[in-house]
Each structure stands twice: as structure tokens, then as C-alpha cells.
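To start, the structure itself, in C-alpha cells.
A single protein chain has been omitted from the complex, and every remaining protein chain is retained in its original position.
After this line comes chain A, so read on.
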Amino acid sequence: MKIYTHQGKWLALIISIFVLILCMLGSVLLGYTDTSIHTAIQAFSHPTGVFDQLVITEVRLPRALIGAAIGGALAVAGALMQALTRNPMASPDFIGVNAGASFFIVAAMMLFSVTSLEAFLWIGLVGSAVTSLAVYLLGSVGSGGLSPLKITLAGAATAMLFASMTQGLLVLDESALDQVMFWLAGSIEGRKLELLQLVVPYLTIGFLIALFLGKSINVLQMGEDVATGLGQKTWLVKLLGLVSIVLLAGSAVSVAGPISFIGVMVPHIVKGLVGNDYRWLVPFSITIGGIVLVLADLAARFVMMPEEVPVGVMTALIGIPFFLAVARRGVGKA
């Protein structure tokens, strides 16, 4: 079901915003503690501090907001990476940005006993910037310069390197394992709203750059030579794209840990809806990324009630069959 007309796309975008809001409402109302709409309204209009109200304001509301923001950020970062590397399977997890940021955060936690949230955020951003740069440089080595294939290989190698170094650290210090493990699985549970407030400026800049780049990315997607021939400063587009990816993926991993598959899955769903036009792909990735992560987080509360599954495990559970389906049917036709 592909939407071709301009009006249809606007309508679909507005609908997706409503669906996102509905999903977030569901995330606020549903869970182990039974709450009604009435309780939810009262939690904000007449706060009394009873348990049910606290569940809503302190636990579920942050979770819904964080889920929407991080889901959107991961999806847009994935969409940008797919264009810059010309690889339809690229995403923050496959190209090593998540693994790199995770390693930096785990190393800081374990080696330097860093625990402040703000410090995590900076370390996460620096980690994703360093990893992106490393992948970029590795991909440029050798004749022919930077090619999509080399970037993909460099990303896969970097991801494995950082993942094994993280595991090495965890083997060295088992006592820290519990604390780190939950974060490493990727979760938006138990994160305070202040954490989201810290990353809002970076997410906003990242989203704005991505929205602004839409048309330029359409041109760059036709290849470096064609884009240059059309008068594009391709280095500038790639640089801005990279900045946006680092801001979005770095913020996401700092807040929620490495949540996999959203970055590769959502852009494919969106391409199925509106095609390869990045002027539409980016805004739809924001809303649909939010919807998928909020829904995955909701599902994570119910699959093993009363226990919760980390949402990163949930996205992988949804993601892997999706991945296989895309591989079978052919890229871009999902």
C-alpha cells in the first residue's frame, strides 16, 4: 500500500501523529498497575501523591515520552545512514555507532566509576562521534577512497571490536555486570524525565538537520558523481548527515542503551509507505519510529507479566522475522 499523492502523504503523516499520541496514551494507561483514565487525569489535575498517580507521572509518562523521542531518533539515524552508505541494511547498530557508544559508557562506568546521567550523555555522544569517525577513516583507506561497501565492512568490524571489548570489560568485573547488563540490553524503563530533558536540544538539532537535508539526500542518493554534476557540495551534505546521525544515535544510546532493529526496520516500513523520497522519509521515520518503540515497550510489559523484558530484546524479537522477510522479498519492497 504505497501512497503516491501529495495530499495522501500529508494526510498519512497527520494520521501517524495521532496514532503516536494514542500509543503514548496507551503506554501511560496500561501496565502491571491497573489504572484508569480517571486516575491519569487526576494525576495531573489533582496530584495527591498516591501510588497509582506516581506510577503514571513518575514512571509511565517519562517512559512514553522517551520511547517516542528515542524511537524517532533511531529511525531517522538509520534512514540517514542507509542513504549515506547506499546500503539498505545500514543502521546505528549495524555500522557500529551503538556498539562504540556503549563501550565508552561501560568503560566510563566500570573503569572510572562514572554514574552521573549527564556524564553518560556526553560520553555517549563522544563515543558515537569517535566511532563514526573511526568507521569513516577506516572506510576511506586504500585506493578508490570512501565507498559504501568499505564503510559497511568497516562498520561491521568496528561494531564487533567494540562489542568484544565491552564483553572483555564485563568479564574483568563481574560485580558491575548486573547494573551494566540491564542498560546494555536497551531499555526505556526507569529513566527519569530529566534525562530526556538533557538530550532534547541535541535531538532537536539532529531532527532539524535531517528534515532540512531531505532534498539534498535525494540528490546524493543518485551517486557522488551525479550529485556533484548537479552542483551539490557533497562533502557538506555528508558532514551534516554525519552530525545529525551522531546527535540522534548518541542521544538515543545514552538515554536508553543500544536498542537494536528500530534503525533498520522503520525506514523500510516507511519506504513501503511513501517510497524513497527523503523529504517524506524523515518526518515519517520520526512518527513511525516513535510508534514502533512505544508499542514494543508496551509489549515488553505484557509478554512475561509480572516480569518485564528489556525493550531491546523486544525489538530484536520483532526485528529478526522482519529482517528475514525483507531479505526474502527483496530490499525496499517490504
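In the analysis below, contacts are C-beta pairs under 8 Å (C-beta built on N, C-alpha and C of every residue); 3 or more make two chains touch, one makes a residue touch a chain; residues count from 1.
Definition applied: contacts and distances are computed from a predicted model.
The UniProt record for the undisplayed chain lists the protein name "Iron complex transport system ATP-binding protein", from the options "FMN-dependent oxidoreductase, nitrilotriacetate monooxygenase family", "Phenylacetate-CoA oxygenase subunit PaaI", "Iron complex transport system ATP-binding protein" or "Nitrite/sulfite reductase".
Contact with the omitted chain, checked across A:P88, A:G155, A:G241 or A:G312, is made by A:P88. Remark: the omitted chain is touched by one listed residue; of A:G49, A:G231, A:P306 or A:P321 this is A:G231.
Residues 88, 143, 215, 218-219, 221-223, 225-226, 228-233, 271, 275-277, 331-332 of chain A touch the missing chain (whole complex, contact as defined above).
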